[in-house]
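Shown here: the complex without one of its protein chains, the others still in place.
For subunit A:
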Amino acid sequence: MSTTTLAPTRRSFDYKTFLANNGALVGLVVLCIALVIATPDFLTGQNLLNIGIQVSTVAVLAFGMTFVIVAGGIDLSVGAVAALSAMASGWFFVSAGMPGWVALLGGLAVGLLAGIVNGAANAYGKLPSFIATLAMLSVARGLTLVISDGRPIKTAAEVSFLGGNIGPVPMPIVILVLAALVASFILNRTVLGRSMYAVGGNAEAARLSGLPVKRIIVTVFALAGLFAALAGLLLAGRLDSAQPQAAAGYELDAIAAVVIGGASLSGGLGKISGTFIGALVLVVIRNGLNLLNVSSFWQQVVIGLVIALAVGADVLRRKTRNS
């Protein structure tokens, strides 16, 4: 028999479960309170908008990553694909002379295509997702440099619009909210989303139940590519140009956000709300450390410790479930 069916004493159980399930949220709240006390610059309208803008790129990348991780894979290429998509969009606009909105859609299509290639290499080519997307990381970054010849390319006004403001509200925050709603809808309401959990939890059981596992995997990576392209265009829009080294290393932030948000790297678990909180934790820590004039070197140390802590919480969560 297994003891999992047994509920330990109610009081301690609830407290533990709450902490285990909402560790990231609790951490975020504690972090914010600490920063409000530590520096008067934190709780200002301008700083909060800054945080919102910064979180938008990471979070949009991480939403795509959430699909992949829930389905039991990993995507190391999202940062490079973001850069490639933005650069391609710039190239479509400047060199190919396409209309701005076509260039924008073209950029998204490049991300989607890169994702489909990732997914096909994983599902049909039998490459582990780690390897397939590591290869894509290199290819996409390389192509970005090839297209741009290592120089920034100006983006279309339609792309720059993504980095602008609607009234007082920065456009990236609007996009972030929309992306979160769409991602959450896909994951929670659609057959595709529910299938991702099954594939990540036990791909063989999912297959034998008649789920089209390979197609699901391709779609999952395609979505990750699409979200990466959106993040890349957001980034380019803010700078009015696509940078060849844009979003370098962002894949690690995205993975960290997903994991801090409570997803399991072994698949089958994860939520968009969690990922959003995870991305906020990362950005708020960086923002706070900047406000406190902590060197960026030390920031990396702190971020590393936070990731370790979050994964520790994941282990704790498993333990409370299995014992």
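Assume a contact is a pair of C-beta atoms (placed from the backbone, for glycine too) under 8 Å apart; a residue touches a chain by one contact, two chains touch by 3 or more; residues count from 1.
In the analysis below, contacts and distances are computed from a predicted model.
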Listed names "Dihydroxyacetone kinase subunit L", "Sugar ABC transporter ATP-binding protein", "2-oxoisovalerate dehydrogenase subunit alpha" or "Acetolactate synthase small subunit", with the criterion being the UniProt name of the chain not displayed: "Sugar ABC transporter ATP-binding protein"
Touching residue (missing chain; options A:Leu192, A:Leu239 or A:Leu291): A:Leu192
Residue, one of A:Gly73, A:Gly268 or A:Gly288, that touches the chain absent here: A:Gly268
Residue of A:Val146, A:Ala205, A:Val301 or A:Val315 touching the missing chain in the full complex: A:Ala205
Subunit A residues that touch the omitted chain in the full complex: 1-10, 13, 189-195, 197-198, 201-202, 204-212, 268-269, 321-322
